[in-house]
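Below is one structure. I have some questions about it.
Removed from the display is one protein chain of the complex; every other protein chain stays in position.
Per-chain numbering from 1; labels A and B assigned in written order.
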Amino acid sequence: MENEQKFDETIRRGLEIVKEAEEDRLMTLSVGPQHPGSGHFRFTIKVDGDYIVYCDPDPGYVHRGEEKMCEYRNFIQNIPHLERPVIHDSTNITYSYSLAVEELANIQVPLRGQYIRALASELNRQVYTLYWLGIYGIFLGHSTMFMWPLGDRELFIDLLEALTGARVTHAFNIPGGVRNDMPDGFEERCLRQVAYFEKRLAEYEDIFYNNPLFRQRTEGVGILTKEDAIKLGVTGSVLRASGIPFDVRKAEPYDVYNEIDFKIQYMKTGDSYARSMVPFLDMKESCHIIRELLDKIPKSGEVRAKLQPNPKGPAGESYKRVESGRGALGYYIVSDGTPKPYRVKLSVGSFRNMLALPFLLIGSKLADMPSIYWSLNYWPVEADR
Amino acid sequence: MMKDLVNPTNFNVLVGKLGDVLTRALDLPLGYAINWGRIWSLWPVHLETACCSVEFGAASGPRYDVERFGIIEAFGSLRQCDLVVVQGTVTRKMAPRLRMVYDQMPDPKYVIAMGACAITGGLYIDSYNVLPGIDGIIPVDVYVPGCPPRPETLIQGCMLLQEKIKRSKIR
Partner (left out) sequence: MGSDQSKTQNNSEQKKSSTDSTQTSISKKTESITPEFEGSLINQIVTRFSDKLVQVIYVRPGRAKILVPPNEIVQVASFIKDRLGFDHAESVSGTDYPKDNQIEVIYHLSSYSDDKLSSQILALSTRVDRNESRMPTLINIFKSAEYHERETFEMLGVYFEGHPRNERFLLPEDWADIPPLRKEFRIKGR
């Protein structure tokens, strides 16, 4: 209750300052959509001297009406356009879609298929996080941290290309399993890559996370307390940085994740530093998961269930979620018994984390804006859908 | 009479005309040199419109490194830029902004339409909020197909643009 009051007070105080101050004292700045540091997103801020007193996000520059389009295509045709919102994390965004359709149509995925899915999803998590890290690095003025992650990302992309046949848009997860089996020698390539990558991660830590300049710009900046995090319903790394060990892979294990032994990575401080550190720790943990998956994967077997050409189920609905690079990613699908969904709703991490943006920006300095904004692990295309 | 000609309003016109005359005169002897300077320092605007921007990022990463072809990384002010790479879907909300960005840039300026969405609307052609191609709002020089185009394709598109600039008259 106290926190609720505090939260509301923060907003109210901001609004009051806006009202009271003389017209020329506050300066309105429009950040984006053409701004080096906003992506496909715009927010208006008002600054009083160096401090931000008001912030109003204005998303929708990439709103392409995915949810409406879903209603005109059948369950299989929906896969390619549903992975476009996050093409660098496309395996995860189709993962929960497949899970939801499987629940509707009552399809059982073969065990080897489940393992390959999880493997592809972990590899893709690395690809996503490395891209995000590169962007975060360059917007804090650290161009080495743009080059290194983007270079290492290509190696993971090579792996995924060998597995799925495409650089970023894989359309690999389909209801009933995955499209194809692993190529020969893929396990060894994965293991070699993971071993190399773990060495690189140590170097990242040295050059970026222990860099005094980076620490100065992020430590103690934009603190999101545990209570506020719960109240705002943020998810993913933003949530775990505020001291709540919640990960869908543990909370509600899907497919084979209940057989995998891993720890939830979280930090307690809740500042920008923690928010940028948690995805990094996740990458480390992901390396373990990849090893374990390769260890336990059954050596042969089917990778996909036999489906009829147009899978459909009885009328009903399902809500399924997975842990993506940006947090819980849920699909709510209503079916009326026809091969086309009646309604599809994506509940995506970026959209949920956007609520934290005005809350964190109001009261902080203008110079801290990039470090707060990018630490929210926000991908505008996904938020707009 | 001379006084009438050189008042402030006419003065700009005069200078503009003089500029035109000069460019025409310089086209033959110096055109090659000027174009040569232009093609090796193309500055793209930092305007991301949709998911193709991921591949644009990869193209300026270390493996593909467009900078070696003279496409400088997308950082800098709008007023110094001469290239718009439209990175994907242009929605109805983004379209006026795209035009505004284009109008603010100084001449000469070039446009690359990257991705199926920027060319025709692509996957989203039947969506209610997506423009079927950007050539309705800005003139396009080079179309780079793909969804998303591989970085190699983008680089090829840039080289085609350079070829085009080399052969055109200076403006």
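The rule is short, and it goes like this: a residue touches a chain if its C-beta (ideal position, glycine included) is under 8 Å from a C-beta of that chain, and two chains touch if they have at least 3 such contacts.
These figures come from a predicted structure and were not determined experimentally.
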Worksheet item: What are the shown chains that the left-out chain touches?
Response: A, B
Worksheet item: Thinking of the whole complex, not just what is shown, which of A:Leu26, A:Leu191 or A:Leu355 touches the missing chain?
Response: A:Leu355
Response to the item:
Filtering A:Lys231, A:Arg291 or A:Lys365 for touch with the omitted chain leaves A:Lys231
Discussion item. Just checking the interface: what residues of subunit B touch the absent partner chain?
Written reply: 91-93, 126-129
Worksheet item: Taking the full complex into account, what residues of subunit A touch the chain not shown?
Response: 4, 7, 59-60, 63, 65, 67-69, 72, 102-103, 106, 108, 229-233, 239, 244, 246, 251-252, 314-319, 321, 328, 330, 332, 334, 342-343, 345, 347, 351-352, 354-355, 384-385
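Simple rule for what comes next: only the chains that are shown with their structure count from here on.
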Discussion item. Quick check: how many Å separate the C-alpha centres of subunit A and subunit B?
Written reply: 32
Discussion item. List the residues on subunit B that touch subunit A in their complex, please.
Written reply: 45-51, 53-55, 57-58, 61-63, 74-76, 78, 89, 91, 93-94, 97, 101, 123-124, 126-130, 147-148, 150
Fill in: Partner subunit B, residues of subunit A touching it in the complex
33-36, 39-40, 60-65, 68-69, 72, 80-81, 84-88, 131, 134-135, 146-147, 150-151, 153-154, 167-169, 381
